[in-house]
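Removed from the display is one protein chain of the complex; every other protein chain stays in position.
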Amino acid sequence: MNKFRFLSVTSILILSTFIITTSVFAFSCKDKVKNTEIILATTTSTYDSGLLDELIPVFEEETTYKVKPIAVGTGEAIAMGERGEADVILVHSREEEDRFVEEGYGTERRDVMHNGFVIIGPEDDPSAISGLTAVEAYITISANEALFVSRGDDSGTNKKEIAIWEETGTTPQGDWYIESGQGMGETLRIADEKQAYTMTDRGTYLAQQNNLSLIVLVEGDEILFNPYRVIPVNPEKHKDIDINYEGAQAFVEFITGEKGQAIIKEFGVAEYGKPLFYPDVIK
Amino acid sequence: MEIIWQGIKQAIILIFTGNREVYEILFLTLRVSGSAVFFSMLLGIPVGVLAGLNKFPLKKFIIAVINTGMGLPPVAAGLIVILFIWRSGMLGFLKLMYTPTAMVIAQVLIASPIIAGITLAAVQQIDPKLKQQVLSLGANRFQVYWILIREARLPALAAVMAGFGGIISEVGAVIMVGGNIKGETRVLTTAAVQMVRMGNFDMAIAFVVILLAITFGVNFLLTLIQQKEGIGWIRRF
Partner (left out) sequence: MDKKILEISDLKKKYNSKFCLDVNNLYAEKGKILTLIGPNGSGKSTLIRLINLLERPDEGKIYFNGHEITNGEVSQTEVRKKMAVVFQEPLLFNTSVYANIIMGLKIRKIKLSGVKDRIDYFTGKLKITDLLNRSTKNLSGGEKQRVSLARALVLDPELLLLDEPLANIDQSSRESLRADLFGVLRGYGKSVVYVTHDRNEAMVLADDIAVMDRGKILQFAGKEEIFRKPAGEFIARFVGVETLVDGVILEREGNVCKVGVTARKSNIEVSVVSQERRGTRVTLAIRPEDVILYSTEISSEESSAMNLFKGKITEIRDIGIFKRIEIDCGFPLSSFVTQNSVNRLKLALGKEITAAVKASSIHMFKR
């Protein structure tokens, strides 16, 4: 009796699992058209600016590919490439990119576009960093222990910020140094609420400008140059995984090609008066 | 304050002028969470009923597992699903990562223990003598389960709604396995998050308003059911 009951319990469990799996298959048929799908791991700064919403539909129309952009920090995007979870990555952290390609995870690095990082802060600029170089500004902020919000999320922006701190020879720590652990948008809003200094890419700043009271204080410094590169993931590194290398190459060709570059050049001009990103291939 | 009123006004305009993006996201949300609840019912109700009505080895253990599952953090559910379905995972060949199906699976993982747990508690509330009565009327095993589920239909319905409410307002797991891809895996919660990130507060508020409307509707129905006097249509099942 007990045995029978237990059997019926398990059999019903198995039956329902079966139902689920089959329906999952049925459900996924639509999603599963062979090798037309490209997973693009990219930074929140490009994603949140809305640039990809302009680029991807045009690319999808020109080719038969379907792009799935996943917005993460540069660090996570590179890690996804290393695991073979992405087919192509669009990131902005030179050193990491170089290591990624040298270790054979990516087949090539191609310049796509750039913009600049800017250091922003309250309008009255209590530490008077306006007009300084980035390194000078950081030294001043650190010396005054003025509130500073860091992404603290291993993103490209975060890496750049840490690189500048390294140049100053000081390690930022203390109550004044806040790590948000969030994307650029949230970090900007935290800085705004706290009337703190922070560093951001210009694109995200421009997109959020209407909601912010912070102003640009440091810009144009060479160290604040923010170049984006696109890297297709090397399928040889992941033989057991179905990496869409052809699709990745097609996307690379598109974004560095005439149409892609033109879209980048135009993007944001209508809204902000100047582009959010500057194309690097066809200027 | 200004921005809130502005946002709500904008939200209402977006909702009632039939903004395509808003509606696409709404329908995807309902499709994903609806099918997740459907599968969670298929899984959760039988498990809850069987575990509640029978004696079998490891019964206490299984109930403990269900109760743990009820409190499963959505992020944990998301992570578990990711480990299986990402490209290098066991089910990587199915290419489920960043699809609505993946979101459904994660939500089933969240909702089915909730449904199973509440159903289990509900059938355990039923007088065990009632089971004897059903048997003595000549019912076979399946008739017994069916009749007792019907007897526990109000709490079971409440279980389903609780499961639905739990997953439709969840953001951590769906963003992990769905990737928040516009037009594909972007649901109300992740859309609201994304719009805040992009500074589109009116859109964000529109999504939140819709989400609130849905969860309010679900909870309102739930309250009606719990105060079940006067719901003739349920009694007639």
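When the chains are written out, they are named A and B in that same order, and each has its own residue count from 1.
Keep in mind that, in the parts below, a contact is a pair of C-beta atoms (placed from the backbone, for glycine too) under 8 Å apart; a residue touches a chain by one contact, two chains touch by 3 or more.
Please read these numbers as outputs of a predicted model, since none were measured by experiment.
Trainee: Thinking of the complex as a whole, which visible chains are touched by the chain that is not shown?
Mentor: Touch partners of the hidden chain, whole complex considered, are B.
Trainee: Using the document's definition of touch, tell me which of B:Ile8, B:Leu30, B:Ala121 or B:Ile147 contacts the absent chain.
Mentor: B:Ile147
Trainee: Which residue, B:Ile3, B:Ala64 or B:Leu135, contacts the hidden chain when the whole complex is considered?
Mentor: In the full complex, the listed residue that touches the missing chain is B:Leu135.
Trainee: For the chain that got dropped from the picture, name the residues of chain B it touches.
Mentor: Contact residues on chain B toward the absent chain are 127, 129-130, 132-140, 143, 147, 150-151, 235-237.
By definition in this document, only the chains that are shown with their structure count from here on.
Trainee: Roughly how far is chain A from chain B, centre to centre by C-alpha average, rounded to an integer in Å?
Mentor: The computed centroid separation for chain A versus chain B comes out at 31 Å.
Trainee: Would you pull the chain A residues touching chain B in the complex into a rising list?
Mentor: Against chain B, the touching part of chain A is residues 2, 5-6, 8-9, 12-13, 16-17, 19-20, 23-25, 27-28, 31-32, 37, 39, 44, 48-50, 53, 68-71, 83-85, 183-186, 207-208, 210-211, 238, 240-243.
Trainee: So in the complex, which bits of chain B are touching chain A?
Mentor: 35, 39, 42-43, 46-47, 50-51, 54-57, 86-88, 92-101, 104-105, 108, 141, 179-182, 184, 194, 196-199, 201
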